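Only a single protein chain was left out; the remaining protein chains are all shown in position.
Lettered A, B and C in written order, each chain numbered from 1.
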Amino acid sequence: MYDIILNITGSEILSMIISAALPLFLFILPFALVAVLAERKVSAFMQDRLGPTRVGPKGTLQTVADILKLFQKEDIIPSEADKKLFNLAPILVFAGSFAVFAAIPFSGAYIGTMADVGVFYIIAISSLVVAGILMAGWASNNKYSLLGAVRSVSQIISYEIPTALVILSLVMLAGTLNMYDLTNMQTEYFWNWFIFGGPATGIQKILLIPFMVVGFVIIYISTLAEVNRTPFDIPEAESELVAGYHTEYSGMKFAIFFLAEYANMFAVSAIVATLFFGGFQSPFGYIGNLLGAEWMIPIEQFLWFTVKGLFFVFVQMWLRWTLPRLRVDQLMALCWKYLIPYAFVNLIIIGIISLI
Amino acid sequence: MAIKTEEMVLNMGPQHPSTHGVLRLELKLSGELITGVTPHIGYLHRCFEKHCEAMTYPQVIPYTDRMDYLASMYNNFGYVTAVEKLMGIEVPERVEYIRIIMGELQRIASHMVAIGTNGLDIGAFTPFLYLFRDREKILSLFEMTCGARLLYNYMWIGGVSHDLHPDFLRLTKEFIDYFRPNITELNNLLSYNKIFVERTANVGVLPADVAINYGMTGPNLRASGINYDLRKDEPYSIYDRFDFNVPVGEGKMGTLGDCWDRYYMRVLEMEESLKIVEQAIAQIPDGDVHSAIPKRIKPPVGSIYHRVENPRGELGYFIVSDGSMNPFRVKVRPPSFVSLELMDELCKGHLVSDVVAILGSIDIVLGEVDR
Amino acid sequence: MKTPEEIFEILKSKFGEEGVTFTGDQAGDPYVTVLPEIFRKVAVYLFKNEDMNFDSLMLLSGVDDANGEKTKDANENEIITGGTLSVYYNLFSLTHRHKLTVRVSVPRETPEVESITDIWRTADWHEREAYDMFGIIFKNHPDLRRILMPYDWDAGYPLRKDYQNPEFYHGMKVPY
Partner (left out) sequence: MVGMKITFKHLFVPEVTIQYPEIKVPMAERVRNRLYVNMDDCIGCDQCARACPVNCIEIETVKSLPTEDLGKTSNGKKKALWVTKFNIDIAKCCYCQLCVFPCPTECIYMTDVYEFAEFEREDLLYKFATLTPAQAEEKKNNFDVFQAEKEAAKVAAAEKAAAEKAAAAKAAAEKAAEEKKDDSKTDEE
């Protein structure tokens, strides 16, 4: 993709920007629209009700209606609010959660940037969101949002450590940081995926499986916390802090926060799918090379990538409507007393196994 | 140099998603830890007692509905039996049975709301909606007999306004068989859920002697291990004919008398009430429900205090009558008013999100607190 | 399990004839009238004594007896002067399962009763409500202020029989 744009535009930087920004407009925005509706539909069916059915056939245009409503809503800025920070916060949160997509390989033929430091870049960018949330909490000059912001900052920062550790153990095994190579390593059949021990062979593979599963569980929980979802949605806990850091926002800024949250949700599930479930690799060979049509494979890979991503998004929604919410100190205790020690032990054992 | 920290006063104001009505809790916080809670009430004060002095005895009944609007059948029950005791009216058997059935169904409906909102405050949204779906069935039962869904004015002094609907008994039996498996489903979904238990066990512990001294009653008192239930120890109406056991807290999931116990008391009590309704349906005699309703209600001079086991605790009516058509003074002992005093005692040293869990577990209704 | 009469006998023997009187002839449950001066000692006795052990105060309610003489003032609404305000205490013992109603009457002009918040913690809000509705002042109550009415409601005490609604409260018309 990058080289195709290169010969169209001819200039280095321009093509780099376009190829990195392409997934944002082509895929993520429509995904966010669908995800908002999907969340309301899934939660409705789980609670024996129908969800939105008024707007459009069986409620499909509901999100479009929401976006239009938010467009024409008045953008209120609280009087004593700190204007600059107040306006800057949503932009930062939006940028942070969308920049992650630059490094995720969508399909064999397409990856935003062939960055060699792929995974490392993703972890770094996702902590940009923290600054945005803190700004939002502080700027709206309201006790509840301040509490919400401080909570969410402590939550996201402390949950980055287990994520980083598990990614470290994986990268140590795979030997490369580049997401594209990582996915190519898990080629062909699903037992080559990292969750089943990755491309290693023989005794090493069998030994690795339990620790890879533990690693997957840890990273899934901690990425959940990083996105403020399900049992960890304390920053915007409706019943305590009204709506956490985005209480005072309305109109377009609130829409941005909303989209950022859903984009983050997909980003996180895409990362987990890519790292452990073989990104765009299909579990049992491609129809493309069965029929000999070479050009079908990238499309098929894209389909597999979306299916896996959506499955994890569905699991997040499913968790949200089943489990109650954790308290802040329990959240911290879970992270520091359980996830991080397990992640360390996991790291060491995988290291030993990879030496055999 | 020590960091200068001063206490932040956070107003969990009248408009707050989890204050069960219009209540302002002034929390004094240092960081997230609570150092003091002062509840401010009176936002929903509709001067019930001043109204009573201008109304005749039967006209007060619609006002008692509006006190604890989630258990209004039981408010009527309390007021009506108090006046009957004052006037010495004997109520026919059938009316006694109808009142017990209606009272216990109202207890189940009120506990459903209590458990649902308690779970909702802690974040579990789905059980709240399952419970409300079942509560609709009870409300349609009430609507079938007396026409209203929430504020009934069904029980009158000396009888009830309408006799039971012909197929009321059949539908109630269906409801009982339908609802019993749902309770176990609710338990698996919420009561034994690891996160729910962690959020409510050892939170807001209420020792037994403090509970008695504060005049706590009902499920909140029994959760602290004291086996005291008006229906068993001071059986009014015909509660002594039914065998049901009174659930008492054992501190299964943490210390005795914590939020989880108070929550679990209500789940067990729902099952007991189902048993009572089942037995009452089986034994209900026939008869006329309007026979004992006196034409002119003028109780003799005197004062009486009569108490009933309301889903939220002990609801007492202190009626002073000077022999005229209008009550001279009606004072109500609302259980929520008394359990709200404990907020300061219970919430010390907990976090902000615990205040919400504790408030949900003592289950107050502001209509009753402010009267 | 003692009946109110037996309890009254014990109280009479302990606190003397004139301090404690018993009225049981009316409908409903009988009550013991206690003089305000010795009420505090009676309350402590009822709470501490072993075979009494009234450990839970069910209800504390103020009643305006309206037994003063009624005069009509300028725009023909009643003013009651003299007479008494009384406070009824309904006590209950969990261990012995017996009940007692105690009445304390205080003159309308100087309605002063000793507070029993330190004996039964539940009395705190009940007393504040009695003060809010009737103006009965409870001596050494921790923070005696209005509970149900707005804190700065200066138009008298609503539940008294001769209470008149004020025309405006902070510029808002009161009777709609």
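Things worth noting here:
Keep in mind that, in the parts below, a residue touches a chain if its C-beta (ideal position, glycine included) is under 8 Å from a C-beta of that chain, and two chains touch if they have at least 3 such contacts.
Remember, predicted model here, so these are calculated numbers, not experimental data.
The chain not displayed here makes contact, within the full complex, with A, B.
Among A:M16, A:L29, A:M46 or A:A95, the one in contact with the hidden chain is A:M46.
Annotation: of A:F31, A:W138, A:Y159 or A:W321, A:W321 touches the absent chain (contact as defined above).
Contact with the chain not shown here comes from a single listed residue; of B:M8, B:M144, B:I238 or B:V301, that residue is B:M144.
Listed residues B:K28, B:R133 or B:K275: the one in touch with the omitted chain is B:R133. Residue B:P58 is the one among B:P14, B:P58, B:P235 or B:G254 that touches the chain missing from this view.
Mapped onto chain A, contacts with the missing chain fall at residues 42, 44-50, 53, 318-319, 321-323. Residues 55, 58-63, 65-66, 126, 130, 133, 140, 143-148, 151, 153, 161-162, 165, 185, 188-190, 192-193 of chain B touch the missing chain (whole complex, contact as defined above).
Here, only the chains that are shown with their structure count from here on.
On a Cα centroid basis, the chain most remote from chain A in this structure is C.
If you average the CA atoms of chain B and of chain C, the two centres end up 26 Å from each other. Here chain A touches chain B in the complex through residues 43, 46-49, 143-144, 147, 231, 233-234, 237-242, 321-330, going by the rule given at the top. By the touch rule above, chain B contacts chain C in their complex via residues 41-42, 45, 47, 49-50, 53, 85-88, 210, 212-215, 226, 228, 233-234, 299-305, 307, 314, 316, 318-321, 328-329, 331, 333, 337-338, 340-341, 370-371. Partner chain A is touched in their complex by these residues of chain B: 8, 10, 16-18, 32, 119-126, 129-130, 133, 189-190, 193, 195-196, 198-199, 351-354, 356.
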